[in-house]
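All protein chains but one are shown in place.
Let's turn to chain A:
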Amino acid sequence: MAMTIDVRVVSAEGSIYAGVADMVVAPGEMGELGILPRHAPLLTGLRPGELRIIRGAETEYLFVNGGILEIQPDMVTVLADSAERATDIDEAKALAAKQAAEARMAGHTDQMEYAAAQAELLEQIARLKTVQRLREQGLLR
């Protein structure tokens, strides 16, 4: 019996992905979550990272920058703060932003700014990691 889950990825700026999948792997706050059909209802936060939507032999890679994940037995909803397809990531830009964030962290002791820079840094690191993984799997360039 083939079982699938409905997957919806939306951000405030638009719908990113809608479809069915065999399995979804999401970067949960407490660690990576693998979601199969008939998962128990679950609600958790997301940290910046890679979201994998697996359907048969194909895998869709998305990058989500934090958000909320809702799981219903037949449905996964990702309310992303922002999201993009992994193949759309601009590596050079991410690298530059990462360095800028590092510089800001080094230069500032103000707590608010430090925290903001840290968050930015984590986001860019996660973004770069996603790109690297894609490359390792020969899915990119």
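Just so it is clear, a residue touches a chain if its C-beta (ideal position, glycine included) is under 8 Å from a C-beta of that chain, and two chains touch if they have at least 3 such contacts; residues count from 1.
As a working rule, contacts and distances are computed from a predicted model.
When the listed names "ABC-type quaternary amine transporter", "Aspartyl/glutamyl-tRNA(Asn/Gln) amidotransferase subunit C", "Cell wall polymerase" or "F0F1 ATP synthase subunit gamma" are checked against UniProt, the chain not shown comes out as "F0F1 ATP synthase subunit gamma".
Note that of A:29, A:74 or A:90, the residue touching the chain absent from this view is A:29.
One of A:42, A:96 or A:115 touches the chain omitted from the figure, and that residue is A:42.
Within the whole complex, the absent chain has one touching residue among A:12, A:57 or A:92, and that is A:12. On the side of chain A, the interface with the absent chain consists of residues 8, 10-15, 28-30, 40-45, 67-68, 70, 72, 77, 79, 81, using the contact rule stated above.
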